[in-house]
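Before anything else, here's the structure in question.
Missing here: one protein chain of the complex. Every other protein chain is in place.
So, chain A:
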Amino acid sequence: MSTHSNGMPVLPKEAYTSQEWFDREQAQIFSKTWSLAGFREDITEPGQYISVQAGLNNIFIVMGRDHRLRAFHNICRHRGTQLLRAEGKTQKAITCPYHDWTYDLEGNLISVPEQEKEFPGIDLSCNGLKKASVDIWRGMLWVHPDENAPSIINWFGEVEPYLAPYDPAGLIETEEGYSKHEIKANWKIIVENYIDGYHLAHLHSHTLNMYDHSKIECEFIGPHFAFWEPLADFYAAEVEKVTPMPLIPGIPKDKMGAWVPMLFPGIGLGESENSWSTFHITPIAPDRSMVEIRTRVANESTWAFTKAAMASASFWDKHLGAKYNEDPKVDPMSSGDFMQEDIYACEQQQKSLQSPYFEHGPSSKHGEKPVRDHQRVVAEWVECKP
């Protein structure tokens, strides 16, 4: 394998195409880190639960009557049947559909049908559900498969100062800001696209030009990538007047811009002057990933949103557009939507990895440094170094 002056590639091509790499990442990365499980408001009442796949583990989170969350591995201690599906509300107990073993909300096994006859002498207390960890950070629910996981603050504390200076928990979710995309690309290609500063001014020349890509400040803080860029001058000059949505309070004037960190592994945030979103990448196969996007905005009236949209419409007509001017229905490059542009680029890249003629090209000194750094982080984790 030939390497270029900047040390590309750090990871071999197989890291993006082989099942073996995929399995190793599932075991070494996605099953050993804090996983995004949702937003705090997804569970608000005692008995309410959600279940999430975190790497190889299916974990459910349920709220107890003390309004504290508990997390358990979603595996019946009898023969392993999954106990709860998706989301819902239970009363005081969880009953396995297979043989009706029943657990309380603390995970204790409380009843076994035909106990005396079928399981004489069984000690119920040894067959409680296996515990996992759950916590809330920045308004989001997080789970970790290990009951004694290191505190979520150990994990995110260092990158926190590099995030937007407002509390996302104070914002409200919008339905329009929700989307889910199955992307035909390895999860790392999507991450690399997300943290690549070099492409912003090019692929998104007409869609993300409200930010000044020449003033990016970014670096890896441990396994997490921190990124900030200011508003473009033309926008900053009259941001209060032309922001398409009400501004989120709490951002100092000289910091107006976008914080776009990529938390490890594959959890992007888009924290801007007027919206806040999660960009959650879940690997499905070596060449397929799911991306779920949820968005929050300032807690303002519908009228405030209408007003901002109307007042800024003509301004943005002037400044935004599409990279190419083909039919947007068939050409994502003509959609005027940066997400379409990114998906297109990622899928094309994944396809080319199949070609025997594919070869890693030179990697840019500054803009693509994060790409190389991320590959190094992944390499360390699959080799279990951290």
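Methods note: a contact is a pair of C-beta atoms (placed from the backbone, for glycine too) under 8 Å apart; a residue touches a chain by one contact, two chains touch by 3 or more; residues count from 1.
One rule holds for everything that comes next: contacts and distances are computed from a predicted model.
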Checklist entry - UniProt name of the unshown chain, from "Sarcosine oxidase subunit delta", "Branched-chain amino acid transport ATP-binding protein LivG", "Ring-1,2-phenylacetyl-CoA epoxidase subunit PaaE" or "ABC transporter permease"? => result "Ring-1,2-phenylacetyl-CoA epoxidase subunit PaaE"
Checklist entry - Out of A:R68, A:K253 or A:K318, which is the one that touches the chain we can't see? => result A:R68
Checklist entry - Just one of A:A37, A:I75, A:I152 or A:A345 touches the chain that is missing; which is it? => result A:I152
Next on the checklist: Considering the complete complex, identify which of A:L11, A:L36 or A:L105 is in touch with the unshown chain.
Outcome noted: A:L105
Item to check | Missing-partner contacts on chain A, residue numbers | outcome: 40, 64-69, 104-106, 134-137, 151-154, 157, 169
